[in-house]
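For this depiction, one protein chain was excluded, whereas all remaining protein chains were kept in their positions.
Per-chain numbering from 1; labels A and B assigned in written order.
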Amino acid sequence: MAVTDTAQTARAAGAPELLEPSPGQLLRRRIFGHAGLLIGAVVLVTIFLMAILAPWLAPHDPYDQVLERKLIPPVWFDDPKATWDHILGTDALGRDYLSRLLYGARISLLIGFAAMLISGVIGTTIGVLAGYFGGRVDMVANFIITTRLSMPVVLVAIAVVSLVGSSLTVVIWVLGLLIWDRFAVVMRSATMQVRDLDFVASAQALGCSTPRILLTEIMPNIVNNLIVVATVEMAHAIILEAALSFLGMGVQPPEPSWGLMISEAKGLMFFEGWLIFIPGIALFMLVLAINLLGDGVRDVTAPEGRN
Amino acid sequence: MPERILDVENLSVDIPVPSGMLHPVQDISFHVERGETLAIVGESGCGKSLTSLAIMDLLPSRARRTAAKLELDGRDLSGLSERAMADIRGNRMSMIFQEPMTSLNPAYTIGDQLTEALLRHRDASRAEARQRAVWLLEKVGITGAAGRLRQYPHQLSGGLRQRVMIAMALMCGPDLIIADEPTTALDVTIQAQILHLLADLQREFQTGLILITHDLGVVSRVADRIAVMYAAQIVEEGTAEQIFEAPAHPYTQGLLACIPIPGKTRRGAHLGSIPGIVPSLVGRFQGCHFADRCPHAMARCRADDIAMRAGAEAGHRYRCVLTPEETAANMKRMEAAE
Partner (left out) sequence: MFAYILKRLGVAVLVALTVSLITFSMIYLSGDPAVALAGENATQEDIERIRDFYGYDRPIIVQYFDWLFRALQGDFGQSHYLKKPVADVIFDRLPTTMLLGLFALIFALTLSIPLGVLAAIRPNSLIDRVALTIAVIGQAMPSFWFALTLMLWLGVYWQVLPITGSSSWLNFVMPAIALGYYITPAVMRLTRAGMLEVLSTDFIRTARAKGLRPPTVLVKHALRNAIIPVVSLAAVQFGFMLGGSIVIETIFAINGLGFLAWESILRADLPMMQAIVLVLSVFYITLTFIADMLNAWLDPRIRVT
């Protein structure tokens, strides 16, 4: 048999090596092609900026009560009281709703982020250690996770806050110490998948210390999962804080927590519906943006998982 | 009754892909006589599995099937609705797949899945269906058949599961069975058993059998006729004897040089290989698909599409510009060189 030039043949067939983009290009392409990811990121960044720039953006002091100006509806209402001075209207104590909304964003973002960090550290530590060492460590970790999962989060959070006293710090710590379970579960299974791969085995064979292996070999490969869970839990924390504040067991008045604003407007909602609608929409959009971002990150970093 | 249980003419499958239109099956024509075994042989990706799925109308939803003629026992299949096709599948023609480990539903017993095949198409009672299931299980060589009915797939080995699949294909007494690489996923020792089983059953029940495989050696003892596929086309078709004794297409010749055939290959002879890779099947392709890898390729091989031509004997066809005498001469030269 005569020998044919394989490379020539391959090139004639449109060989792949000339057409493949680099991994960086691929990632960038995927990110910008993903509508959900972009929308989520844009909205989140906007809310974040609004929160940071609140002192400059807010037209009024959010704590300033002007009782003569109470219950003014937003500008788009067909009402003589509506005024551009209070674009989103005022609440029952005459406080400007737009200003409270902007400052409320700070509370939600702060608590969401801080609680996510605390629970992330706790959960990831438990999960990675359980996944890497297996055996008894795993058994104990699973037991702890199961115990935590067996306790009703909202109920315990409310009970603890009622006993210890409610403040921003307390809420952050209570949430952080309660919502770490998903971090633990996801990071555990991610670690288990990576632990058995060859490059880990070679690092072990080289005599690398365990902390080093965990940090340099395992962690970089499970960071994708971490980011996705982080977004989920941040959203979770934000909703929980809103619920706690709604029940009066979270951030206390006169702070403009969105959940608290909804609670304060509860009795008035039949005639002043916007009072619960506006903070509710704000919460909804913030959580939606975070979820879209998380979903987007997951899709972009592991497209094989999609249909 | 028509002589041919399956008659296929100009069957094509087109699938839209991101880079264009994929043509994994191009103008395939072949037939299966009543009670005979046709083997379709080709390497991975040549389109043989898709051909079988096209006949059964089990292609993925994006795929498009066209055929000038597609008849089962004289009945046109190409225009049939999904309902009508469903009435035929498992009934007049059935299929056996490659991976027995995953082809059975883990949530139901063997008996359930066997009787289901019959009860769907026949007005039989459960007891009658079970009876037939037991009888067929014994036919395929499974001992303790009655007890097996109550077992779940995960309790059986791969070889046993494949036997169950064969029994399942026979539940309604079909006229045609398509076996897509039925032994590839099994141990070598089991492979021969399953193949012999298929051959015996085919002879006993006089069903037509299409045996799809990439292993030419497997085929030599079981097939009556062989169709060789390469890159979406049938490049040669003939009786088993014609293909093995006097292969006409350079690809077939190359394939035979690659495998040791007991009685033909001399001790210590080099096994051949076919260098190069399969061409892309996306978009239009002009000329012979094998030209880039063919040792006898000429300019006119790439100029135009190559049609099938008759071989030296009746019933032997191949797709090449070379005449039967030229191909025979090439073959002799190759054999002498070894």
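Everything below uses one rule, namely that a contact is a pair of C-beta atoms (placed from the backbone, for glycine too) under 8 Å apart; a residue touches a chain by one contact, two chains touch by 3 or more.
Treat the numbers as computed from the prediction; the structure is a model and nothing was measured.
*Asks:* So which of B:155, B:206 or B:323 would be touching the chain we can't see?
*Replies:* Looking across B:155, B:206 or B:323, the contact with the absent chain belongs to B:155.
*Asks:* Using the touch definition up top, pick the residue from B:18, B:106 or B:268 that touches the left-out chain.
*Replies:* B:106
*Asks:* Which of these, A:214, A:287 or A:300, touches the one chain of the complex that we don't see?
*Replies:* A:287
*Asks:* Looking at A:67, A:164 or A:201, which makes contact with the chain not pictured?
*Replies:* The missing chain is touched by A:164.
*Asks:* Under the stated touch rule, tell me which residues of subunit A contact the chain that is not displayed.
*Replies:* On the subunit A side, contact with the omitted chain comes from 143, 146-147, 149-156, 158-160, 162-164, 235, 239, 242-243, 246-247, 249, 259, 262, 266, 269-270, 273, 276-277, 280, 283-285, 287-288, 291-292, 307.
*Asks:* At which residues does subunit B meet the chain that is not included here?
*Replies:* Touch set of subunit B with respect to the missing chain: 56, 58, 82-83, 85-91, 94-95, 97, 99, 102-108, 116-117, 120-121, 152, 154-155, 165, 168.
We adopt the following convention: only the chains that are shown with their structure count from here on.
*Asks:* Would you kindly tell me how far, in whole Å, the mean C-alpha position of subunit B lies from that of subunit A?
*Replies:* Their C-alpha centroids are separated by 54 Å.
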